[in-house]
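Got a structure here, written out as structure tokens. Questions coming.
Here's a slice of the assembly, chains where they normally sit.
Chain nomenclature is as follows: A and B, assigned in order of appearance, with residue numbering initiated at 1 for each chain independently.
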Amino acid sequence: MNVYFHKPAISQPIVVKMLEAACACAQDLGTSVNVAIVDDGGNLKGFIRMDDAPLLSGEIAQNKAYSASAFGMPTSQWYPMLEKNPALLHGIVHTNRLTIFAGGLPILIEGRVAGGIGVSGGTGEQDELCAKAGLAELETYLRS
Amino acid sequence: MNVYFHKPAISQPIVVKMLEAACACAQDLGTSVNVAIVDDGGNLKGFIRMDDAPLLSGEIAQNKAYSASAFGMPTSQWYPMLEKNPALLHGIVHTNRLTIFAGGLPILIEGRVAGGIGVSGGTGEQDELCAKAGLAELETYLRS
């Protein structure tokens, strides 16, 4: 019987690098976003709101990061799954903090969910690109 | 005139057995779930989150157990009832904690609702199978 096991957790300096990479991507795309990173427990680890990013999106970015971490799945994958299942579509959207549109991605390390990154402020496509830029930054460090 | 009456209530050791039976079923199905059991007052009596179960589903499992107990009906029976009644469909889903998709089952003893069991983390089908495994465990003890 396993008494305990180990969970990977991203370190603080990498969290800052990921936030900055996501913001740089938004700047390249000509938009302004909020970026949030949570750990595997869904708790906020880092956050940045760009200077002209919509205020409303601050909470959405945090909820996207939470959703991606707490379910281990990109937030963009929820709707295609829900549209075939009306009970779930009408029901599960009431779950606290669950976000079912693009812009949240799980952070995977060693095959385990180590957290989530959520971006909000641009279009769904832009938000997801920025979140991917954050993950790409992590990948660079993981490979080095 | 009845001055008072008795309500059946599941005892703590059986609650633990039911939680473990539901988890064992999830393991057999190759998934990881959260399992919650509430009493007839809708209050949490027991809970387990399996090691790789999605965090998001912890609250959903509790809400399924609550819904099943608080309405005395499997949560899977809500949607077929709601889809014919759009006012209800758009309205009642805002009821606090009401869950309208599979995975919550009432616990019945002597024809009365003694609580509810809710499972979340797998597909709706898997969740309901795990909840049934929990009830089956109770049945074993009721018959013995």
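Quick note on the criterion: a residue touches a chain if its C-beta (ideal position, glycine included) is under 8 Å from a C-beta of that chain, and two chains touch if they have at least 3 such contacts.
The structure presented is a predicted model; accordingly, all values stated were derived computationally and were not measured.
Trainee: Please state the number of copies in the whole complex; 2 are the ones shown in place.
Mentor: Result for the total copy count in the complex: 4.
The working rule: only the chains that are shown with their structure count from here on.
Trainee: Quick check for you: after a Cα superposition of subunit A on subunit B, what is the rotation angle, between 0 and 180°, in steps of 5?
Mentor: It works out to 85 degrees.
Trainee: Roughly how far is subunit A from subunit B, going centre to centre by Cα mean, in whole Å?
Mentor: Distance between chain centres, rounded to whole Å: 30 Å.
Trainee: List the residues on subunit A that touch subunit B in their complex, please.
Mentor: Answer in residue numbers: 5, 40-42, 67, 69-72, 85-88, 90-92, 94-96, 98.
Trainee: What residues of subunit B sit close enough to touch subunit A in their complex?
Mentor: 51, 54-57, 59-60, 76, 78-79, 82-83, 89, 93-94, 99-102, 124
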